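Excluded from the complex is one protein chain; the other protein chains are retained at their positions.
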Amino acid sequence: MAKLSQPLQHFTKFESFDLGNELIELALLYKANPALDKAKGEGKRIGCIFLNPSLRTRVSTQLAALNLGLEPIVLNMDKEGWALEMQEGAIMNKGTVEHIKDAAAVLGSYFDMLAIRAFPSLTNKEEDVSDFVFSQFVKYSGIQVISLESATRHPLQSLADQITIRENWSGKKKPKIVLTWGPHIKAIPHAVANSFAEWTLGMDHDLTITHPSGYELDEEFTKGAKIEYNQSKALEDADFVYVKNWSAFNDYGKIISTDASWMLTEDHFKKAPSAKVMHCLPVRRNLELSDEILDGKRSLVQEQAKNRVYAAQAVISHLLGTI
Amino acid sequence: MAKLSQPLQHFTKFESFDLGNELIELALLYKANPALDKAKGEGKRIGCIFLNPSLRTRVSTQLAALNLGLEPIVLNMDKEGWALEMQEGAIMNKGTVEHIKDAAAVLGSYFDMLAIRAFPSLTNKEEDVSDFVFSQFVKYSGIQVISLESATRHPLQSLADQITIRENWSGKKKPKIVLTWGPHIKAIPHAVANSFAEWTLGMDHDLTITHPSGYELDEEFTKGAKIEYNQSKALEDADFVYVKNWSAFNDYGKIISTDASWMLTEDHFKKAPSAKVMHCLPVRRNLELSDEILDGKRSLVQEQAKNRVYAAQAVISHLLGTI
Partner (left out) sequence: MAKLSQPLQHFTKFESFDLGNELIELALLYKANPALDKAKGEGKRIGCIFLNPSLRTRVSTQLAALNLGLEPIVLNMDKEGWALEMQEGAIMNKGTVEHIKDAAAVLGSYFDMLAIRAFPSLTNKEEDVSDFVFSQFVKYSGIQVISLESATRHPLQSLADQITIRENWSGKKKPKIVLTWGPHIKAIPHAVANSFAEWTLGMDHDLTITHPSGYELDEEFTKGAKIEYNQSKALEDADFVYVKNWSAFNDYGKIISTDASWMLTEDHFKKAPSAKVMHCLPVRRNLELSDEILDGKRSLVQEQAKNRVYAAQAVISHLLGTI
């Protein structure tokens, strides 16, 4: 096995170029041979806790665990359990049935590792920015925690994205990577966009971010990227174009524009003829991204989805190495 | 193992007498020894995708997979995921979150085999008759697909029914098999009735179908059966009586009659004293079928349910032989 330089306690965000690189390489090893470390997790259990819906994340995490011999147990906290109280000191005389500190501690005592999905409210900025709900699980479970998308980040998606970029780039120069906002009708979290910027910059790529005015992301994630409000200019000579909607960060959770001209079609690629297009899925076709692009040769979306399995497998394997 | 004559790509319907016969025999082998092929599916995963509720199908498919060493992963798409868009070219600016072509392709890349339940709308006849939703999964997943009941057919149920008939018939003549409509208060799909007719005729049995006027099934499935509007006459000398409600096919999805006299009681069997009674379950007692029959010696319903495991095991085993 590849030797990993930096033992992780939790997997919640981008940590370092070296670790990113090691995880990408380990994932590619697993993609070539999923059963390579079949016995590594034997006798161990990972609890996959969902506070929100999921398809790719739900299935790929279970498959990754099984590939390593772990037994995954899925808990749909929102549907099979009950509403969790998040506030310290709350008098619980309303709708919440159990405090997160109690639930997290119990789950921590049952499993060897937890993987947790906790979306933002998009109404309480301070709480969302502090990754409040997810952090409570980390704080009170007492065991290793993997983010299956928190209020601010979606690191397994971003690792899968970086694997996909590595597989699809053989040029000598750094690829030009563009993250473009796409239209949507609902208020969408910032996690995927934040994480994509964080990982792309962290892996020392050249990143341009383009969006309508008012859609500036949190600078914590975008520092080092070029911000270009003219989408057409941003796309020039692009090698990879990552499409994603997000709601406003400054005017928190608001929809400021649904400008359909931001949806990519072949017309947008006149000055970037060989650009590949990425999206984390689920994608709203012909709203965020056109059929033309999604069903054409530029699209890497299915490769990204497939790489979710090996991203998760690399991360779980890495964490197993430290317990 | 029994050698299977005809390699299948998908299991969606009745294919041939020979294949039907082989699947029945293989299922009976597994019933005698469920662990016979315990290693056959090792390292393989089957995704069980439910767009609708399920009890027998859900559990029996998982058990069948486990009997063959496969790892089943269940996804309640309707509850744990989100609403799928089915229309090609749709502008997805309403309630649907992901296009079936994207979801199916991802699931196809994650699993070795898919099993899918997709009920009809009973409002869009053309779409239902073309098995639109189920067919999209087959088209876009790119892997082997097993029907767990589509808009038009329920082939695992029908295979279990044929196994049950074989186990319960030792006569020299062909048994007389009757499919009778039973009353219901809701509009019910045609899938079980269609499939039962398709398999019963395909397995070269003598089939009589009886129902009130207006409840004629799609002739695609019933060609070769006797249609008899007089239930009492249809039941004469019956060896097996399959009870099922369905809504109208011509006046699509409508309830034309709830005539309680069609519900079978012992009185109905005066001219068929040794007839056995079958139903796929769930059954609405004392509406579709009387307690008297269900709790009496004629009833094969529990045997049918039990055979669901071995029907699924035979089918998965057969499909495994071709990948």
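Which chain is which? They are A and B, in the order written, and residues in each are numbered from 1.
By our rule, a contact is a pair of C-beta atoms (placed from the backbone, for glycine too) under 8 Å apart; a residue touches a chain by one contact, two chains touch by 3 or more.
Here the structure is a predicted model, which is why all the values come from computation and not from measurement.
Shown as candidates are B:K40, B:R166 or B:K306; the residue that touches the absent chain is B:K306.
Only one residue in the set B:L63, B:I91, B:A187 or B:I227 touches the chain that does not appear here, and it is B:L63. Touching the omitted chain from chain A are residues 43, 45, 47, 71, 73, 75, 77, 79-82, 85, 89-93, 96-99, 102-103, 105-107, 109-110. Remark: the residues of chain B touching the chain excluded from display are 35, 50, 53-56, 58-60, 62-63, 66, 76, 79, 185, 281-287, 291, 294, 301-302, 305-306, 309.
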